[in-house]
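A protein chain is absent from this complex, but the other protein chains hold their places.
The first chain written gets the first letter, and so on, giving A and B; residue counts start at 1 in each chain.
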Amino acid sequence: MLSAVPRRIFHTFFRKPPAQRVTAKVPPYIRDQDSNTDNEQPLPHDFRIVYPEFLPDPRPEWRNRLRERLERNDMLTRRSVVAIPEFYIGSIMAVTVGDPNASDKTNRFVGICISRGGTGLRAWFNLRNVIDHQGLEIMYEMYSPLIRNIEVLRLEKRLDEELLYLRDALPEYSTFPLDMEPELLPEGAPVPINDIKVKLKPRPWHERWERKNLQGVQDLGLPQRFYNKAKLHEKPWEKYDLMMEYRATIPEEEQADIFQEIAPHYQQLESSRRQSKRRLAQTSRY
Amino acid sequence: MEVMSLLQNTTSVLAGSVGTTRNMSRMKKTRPFWQPKPTRTLYPEELTPSNEAFGSEVISDHLSSSSPLKCEPWERGVWTQTSMRCGIIARKIGVYPMWDKNGRRLLTTLLEVPDNQVIKYIPPEKLLETTHNKNKNRKRPMEMGALVVGADPIDPRLVTKEYYGLFADTGLMPKKKLTKFLITPDAKLPPGTPLYASHYTPGHYVDVLGTTIDRGFQGVMKRWLFKGMPATHGVTKSHRRPGNIGSGGAKARVLPGQKMPGHMGRKKRILRGLKIWRVNTKYNVLWVQGPAIPGATGSYVYVYDSWYHHCRHTPDNPPPFPTFFQDEDNIDEELYHEDLHVFSNPSISFNE
């Protein structure tokens, strides 16, 4: 994870010096006049956790500031039409999409968010549920105009970054009623972490879960040779690999720039985020 | 008289390019014959800071001066179906999805149009004089002129004198990227005319010419998608090799065109018939159909009106001709194709 100290050291000593700007060159990216420096706000600590898709893909060969900016504008425009609430992997959500084949032309699906990814307009998440003893997963694009409504029925986190192991878990761990009521979350409360330990079905599995260092599963009950093999595949040095972390993340300074760009819209984002939480509280009173 | 200076420069460049060494024919870096070497070797000129600042000030003043047009505006031509408009120089800045009104996702490539300006108009008779012109050898040469267009201003202190000479007559700042677009004489534009992304309107089709990503010297598996050979079963040192390259007997030689290892990429490739989905006139960006425009992010591409017959402009749907004069006409900031979903519109709903 991003500990502040090593990053700062890294940036001080190893960062490439900025290329000298030619005086006569018109830079392709010009900041708007309205984003003056007086109103600069501090970067909220949870910005990158709540809105991860606003940070661009860190691959340097795909970066372009103008493109990222246009993409963010489109994202904010779409968010002003359909509120995309705060959610995490492990949250239980209901998504309503327009569907020309359904009888009432809409389609609502409830499920647990097992994975989430993509940056910018490509952002997506996966919902999983078991309906009539049949496991189902649906991938939704967050900014697709087919989406009518996204509700978070239970806002919580789990112990793991991805819950793909629910495919190999007993079905009761991914079964959620379709008429589930939204649950109460008090104002200003931190997002609860559900430390449930899931029981997996016996092998064969989709992946070798013993190698994934999962926190949210019960004892896998494998012979010792599996753990020995997993030990050989461990990469304990990766958490010290500063270069890898640098390549995989957007530096803090650039994050601040990005936030400054969307700062005028941040109040609106936050209010819709609070509203969705309040709506949760209201509906659960009945 | 403008042409004279260009031609003089041309001769000097031709003389200079003779001695260049090249090791691999595919690797040579070519400039158009009429373009001098743009940049020079920089050396410490030991200018005082105040002199340096004065130079920068002069350059920025020059950049911000209002109209670069030195000549009177020319009479504007009228579009006919045989007209050929000027193209523009654009920069590929990325790919992202858009959705159409049925909710179908399409990938679009964003092309930024960086400060394009017309540098020079070469009338047909002058163009025919240049030696490297295939048109000259035809029995009835086509009535085609050319527009030299430049993009992206560059610091004049960085360029060579010969390169700067191309721009000196027009009173324009030197440009980083130059190219020549063939046009019919009715599409001519005076030097200094800016070209914007609104040169194209949503729904029109374009051809995009770019240089593919340079992959260097590659083996047959990457270059021609050969299968290679097995990893085991007695195979030694031939896992990624091509194998047999020809037969014996009468054809006891390697036939021309045999797929072999070699240099891959950095070739000019043109992608034709791409629809324009959206235009941003503030930042001068085009949203063009498809993710496969040749070149890496940040590379220059040339955008032309499409060459395909079914993609050409029709009298019902004529293009802005000779270009769209954005400074004179009002235009919306965002132009969308009618089939495209606009993000500010409500979600798509299907009626019974």
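Everything below uses one rule, namely that a residue touches a chain if its C-beta (ideal position, glycine included) is under 8 Å from a C-beta of that chain, and two chains touch if they have at least 3 such contacts.
Basically, contacts and distances are computed from a predicted model.
Q: From the list "Bardet-biedl syndrome 4", "Ras-related protein Rab-25", "ATP-binding protein" or "Large ribosomal subunit protein uL14m", give the UniProt name belonging to the chain omitted from this structure.
A: UniProt lists the chain left out of the view as "Large ribosomal subunit protein uL14m".
Q: If I'm reading the header right, one chain is hidden. Which shown chains does it touch across the whole complex?
A: The chain that is not shown is in contact with A.
Q: For the chain that's not shown, point to the residue among A:104, A:187 or A:219 touching it.
A: Hidden-chain contact among the options goes to A:104.
Q: Pick out which of A:49, A:170, A:189 or A:242 touches the chain that's been left out of the picture.
A: The missing chain is touched by A:49.
Q: Applying the definition given at the start, please give the residues of subunit A touching the unseen chain.
A: 1, 48-49, 52-53, 55, 57-59, 89, 97, 99, 101-104, 107-109, 115-119, 123-124, 131-141, 144, 146, 157, 161-162, 167, 178, 193, 206, 244-245, 247-249
Please note the rule applied: only the chains that are shown with their structure count from here on.
Q: Quick check: in the complex, which residue numbers of subunit A touch subunit B?
A: Those residues of subunit A that touch subunit B are 22-26, 28, 61-64, 66-68, 70-71, 74, 77-78, 80-82, 98-100, 105, 120-122, 141, 143-148.
Q: Going by the contact rule at the top, pick out the subunit B residues touching subunit A in the complex.
A: 56, 59-60, 63, 91, 93-94, 96-99, 103, 105, 110, 112, 114-115, 152-156, 158, 173, 280, 283, 285, 296-298, 341, 343-352
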